[in-house]
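What you see is the complex with one protein chain gone and the rest in place.
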Amino acid sequence: MPELLTRTELNPCKAEPQKLSIEKSAAGRRGLRLPASGRPAGEHLPAEQLRKTAPKLPELSEFDVVRHYTNLSRLNFSLDTHFYPLGSCTMKYNPKINEELCALPGFAAAHPAAPDSAAQGTLEAMHNLEKLLCEICGLSAFTLQPSAGAHGEWCGILLARAYHAKRGDAARTEIVVADSSHGTNPASAALGGFNVITVKSGPDGRVDVAELKKHIGPRTALVMLTIPGTVGLFETEICKISAAAHAVGALLYMDGANFNALIGLAKPGDFGVDIMHLNMHKTFSTPHGGGGPGAGAVGVTKALEPFLPAPRVALENGVYRTKSDYPDSIGRLRAFFGNTGVLLRAYCWLRQHSPETLRLVAENAILNANYAMAGLKDLFPAQYGGWCMHECVLSTDPATTGGVRTLDVAKRLLDYGFHAPTVYFPLIVHEALMIEPTETESRESIDLFVAAMRAIHAEALENPELLKKAPHTRPVKRLDEVGAARQPDIRW
Amino acid sequence: MYTPHTDKDREEMLKAIGVSSFEELLRQIPQELRKSKFNLPPALTEPELAAHAAELAAKNSRLLNFAGGGAYEHYIPAAVRALVSRGEFVTAYTPYQAEASQGTLQAIYEYQSTVCALFEMDASNASLYDGATALAEAVNAALRITGKTKVVLPQALNPQYKRTLQTYFAPNRAVSFAEVSCKTGVLDAAALETAAQDAACVVLANPNYFGCLEDADEVSRIAKAAGALLVAVVNPASLGAVRAPGSYNADIAVAEGQPLGLALGYGGPYLGMFACKKEHLRHIPGRICGITKDLDGKRAFVLTLQAREQHIRREKAASNICSNEALCALTATVYCALLGPAGMRELAELNLEAAHSAADKIAALKGFKIKFGKPYFNEFVVECPGDAAQLRDALLQDGILAGIPLGDMDSSLKNCLLVCATETKTPACLDALAAALRKHANA
Partner (left out) sequence: MYKPENCKYTKTHEWAFAEGGVAVAGITDFAQHEISDIVFVELPKIGAKTEQNKRCAVIESVKAASDFNAPVSGEVAAANDALAANPALANQSPHGDGWFCKIKMSNPGELDNLMDYAAYQEFIKQPAQH
């Protein structure tokens, strides 16, 4: 334990909280200088169009700005600096080459309204990416337009709506989700104008087919499932589930947030999935950027293809074209093509893989999660028996840990230099700790993490108060979230 | 590829797990679902990938660009790129563990403050996907706040934004859109007065898609008199010199934040900016960061007001958004900090200067005229002597993207070209555009 807490990466030199940029401001100080125009705005615009008071922005030198944001960055845990086993978020290594390639001037300077003839390189990459995703998922077509996973879910919901409407079936007003689903599933369904029906998970953490059948029927438009589920398990009965959904005329949607467990191993199209989304910022290695941008490609079977959002990329006589003449399309989801920069990174990542190495991604993700679980489950019980997929869901039992809760364990992990796992999700697991190491972590880093968790468990028994006040070594201690919400201070 | 395990690692890890083969871990996936073949092109090594990507990038034409229409070419300062490519920002997740994410959180707080300062509004969120989806969220909030169902749009709203709104609200049959003519380049006040009756909101695009600045006070007055909320869509690069939405009493203001330091990148990732008056705080979609104190009373930052969001409220959430555009928001924040109030004013002045100078040069060409006589920021509509799309295509041969033809938006504007000139366009660039237009118009 002392060894764990004295690792050099924990405090290379202690990072301190920073003043706000506006508090560092000095009147009249300048950063970037642009070539002077010399003509005030009033020479071009009438007085009533002119801004009266300057915006309250900081006045800083360029060096001030560089030092300020560099120092801010040092207050963060990140993948590049720390193990980050955040369950369901797939915090895998983000290859540096992808950052470099998507910033090539040919890609970065392309205007979205440029005619197709001037954007052939980007369009070719996007077309190739669509085809690769189709092959990996066993589906017939992909759209790259959605900006994130939730945007993709909502796209999928509109596709289901359009599909049933086209068949003249207006009675399908319900979407069935599992109680373990991400909150975005019911939120997207509601946004799509559907009533949300929640199915209770079975005792093994999976969807209970008999229970599901009670909730689906002629009113069901879509069954939405996360595969593998948020408890880290594959839906072993998936073929029965898809058959049951199809038997009542409903479609099956797969939330592909956890696709990292399946890539190169199995194709969702083979399970009877009709629509799915993939998170480029999870399985496909694009960085999370502190909360985004992501991209949420959506794949469909042949029957759903006519409804995909437009424009779409088509290859005609060796030329890539953006086409919008799809009469049944659900329309546009955003102003321009998509989060192209993110999609280019995902394309680069995919092109570096063969079928064998893709399979290794899934296999090592599964191996690492089970290895972490095996090292911890005697102290932090696993909610469900058996092996897990790419993530394991453990729990803290306050009754045996001196009242120490999952939140306290999570905060104490920060002192040991590990980002906490996802906590208190899925909602159906009491005191949940959801651990996803991903395939890019080495055995050594998981060993260290397991050792830290075990040390924390020992601390809980000896000195629970230490944990309840953790973290002790971060730039700030535990925060008053209630005060923040009661008296919102959200701007200077 | 990026998996570190050696054969020995795998073997020992399987042993520690207590299985004799990896196969045992996979039993929950039925055997018949694991027989797929994957037909993929040969894997590329990093040097091969770099060559492949460079080859693709070279297939995009590098053009002297006068297209705007919602995405604008601006100079991106080197310090912006350097700071936002730091791994500590790029490879962090959403700041769920606040004590380990103070850098990202403080940056979000500074972003929200920057948006409020630029817009003269009370409250901002941490970002949305892009300008179009930000407008959709704003309209959605206005519908919920007012309980009404009619939305008034200007004819000169970015057509992509219009289509995005149509997609967003297709599931809700009660919602209707009324479009108000902008025949003179700006909203027709009399038509607006009629349309605004019983409306949930009036959308004011300022500048609008024709580049024109509206009589915002008059539009605001009409909206308020009808009991509708005013939703403003603005260009943040203009706000160093042009009036901010708060000054004309907008209830919600949104923008595409791409002009603030983000690459054009063929459409994304961009930045949806969203701000509103404080009475609508609980209707803000997405994440918000706030100030609080830690156990020692030290100032700190944390995600707050989360009970509005999908992970808590599920189907009753204000929006379904989860991942947003955090790194793009950071980019805009750093950009505005580098420019400061004086830099933002100069940026706006330079854009005004470049666009007005371009317009003067084009108006002097035979057969060309500036379509609308209204004030404008950095883009304007040119009426060409012939089909604008054909002319645009002809200029591509000279390496110039002359603008966006408007015939697709409205067939009566077939000869019209939307031309944008930002601070990146020197007098020599403008001369090149004018010369090429003259050459191809006469050809």
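All chains are identified by letter, namely A and B, in their written order; residue positions are counted from 1 within each chain.
What we mean here is this: a contact is a pair of C-beta atoms (placed from the backbone, for glycine too) under 8 Å apart; a residue touches a chain by one contact, two chains touch by 3 or more.
Remember, it's a predicted structure, so these values are computed and weren't measured experimentally.
Asks: Check each of A:5, A:210, A:458 or A:482 against the chain that is not shown and name the one that touches it.
Replies: A:482
Asks: Using the document's definition of touch, tell me which of B:190, B:312 or B:364 contacts the absent chain.
Replies: Of all options in B:190, B:312 or B:364, contact with the hidden chain holds for B:312.
Asks: Of B:62, B:282, B:369 or B:439, which one is in contact with the hidden chain?
Replies: Spelled out, the listed residue whose C-beta touches the missing chain is B:282.
Asks: Could you please point out the subunit A residues that touch the chain left off the display?
Replies: 424, 481-482, 485-486
Asks: Against the chain that's been left off, what residues of subunit B make contact? List them.
Replies: Within subunit B, the residues touching the omitted chain are 282, 305-308, 312-313, 316.
The rule is simple: only the chains that are shown with their structure count from here on.
Asks: Can you check how far apart subunit A and subunit B are, centre to centre, with Cα atoms defining each centre and the answer in Å?
Replies: So the centroids are 20 Å from each other.
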